[in-house]
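Only one protein chain is missing; all other protein chains are in place.
This part shows chain A:
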Amino acid sequence: MRFRASIENVPTFFKIMQSIEKLQKKCIIKFTETNMHIICNNDANEGGIQVWSQIKVDSLFVGYRIQSNAANEITMALSSEALLAALKSASPSTSSTYETEEVVMKLAKKNGQAVLTLEINSLTRVGRKVRVSHDVKIEVMRPNDVARLSEPLCPEPDLHILLPPLQKLRTIVERLRPMSDILAVRANNSGCLQLSINTEGVKVDTEWKNCTNPKTQNAEDEDEAPDPEKMFSVLVSIRSFLKFLNSHVVSTTTIACICQNHCMILYVYIGDVADAGGVLTFYIPAIIDDENL
């Protein structure tokens, strides 16, 4: 099993991990020949939010080499906080005043413990060399366990809509959070998005208009044109939704899909949608409100 790559785009990797770290203490990273997948599928996390992401190797790494008996794939579980801390020290955008020259990430074994090593070569203020190395403890997952990892199954979404900038959504959802545990997300096919809460004491509706409804690939299949004004809605845990909104640091474009009474799927694109370097897919299960059934 061999793995070595130099991280070319440290800030993006750092931002991705920032949004992952808020979600779950441990995450799974699967390296394939072409992609890096970061997976958070822990049922234990509150609200049941999951992340399945897929990031093109070229958008983050150069000199990427991978080799293993499991079809040249390596899957590992590691502490997202530890990896984030390591990336932070490599990231030129943060407080570090060293000028980073090269960041090499590789698989190694130290004292019998498998580690993901980040070797950072940088220069001090006066141009002297500094070497920093971070060993993030990992557990390499067995192929059997990897095979058992499966993305949640969802029906064909009822609706696709482009979300406004996540930063803006976040300010609003953070205000709603103290008032309710459940958030209703409603949208229709004519660019209208609503975030609402409704409790005994308070009812708040927030509406965005003129959002874009992207064309889905199988649009021509839909013979009967659905009523564009029809609202589709889903109830989700407001905490889970806030966790998803933490990805605002890395997002450019976000498409939300509503599967009524089932779940909400959110595609957070990293980089431009056209040549997306990757996408983080968030699954937030719906809360089924018994009273409405």
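The rule we apply is simple: a contact is a pair of C-beta atoms (placed from the backbone, for glycine too) under 8 Å apart; a residue touches a chain by one contact, two chains touch by 3 or more; residues count from 1.
Everything below uses one rule, namely that contacts and distances are computed from a predicted model.
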| message | I want to check something: the complex is missing a chain, and I'd like its UniProt protein name from "Rad9-domain-containing protein", "Alpha-1,3-glucosyltransferase", "Postreplication repair E3 ubiquitin-protein ligase RAD18" or "Large ribosomal subunit protein mL43". | response | "Rad9-domain-containing protein"
| Who touches the missing chain here, A:Asn69, A:Asn111, A:Thr171 or A:Asn210? | A:Asn111
| task | Touching the absent chain in the whole complex: find that residue among A:Thr124, A:Gln167 or A:Thr212. | result | A:Thr124
| query | Thinking of the whole complex, not just what is shown, which of A:Met1, A:Ala70, A:Ala85 or A:Val204 touches the missing chain? | reply | A:Ala85
| field | Hidden partner interface residues of chain A, rising order | value | 25, 78-79, 81-82, 85-86, 88-89, 95-98, 110-112, 115, 120, 124-126, 128-137
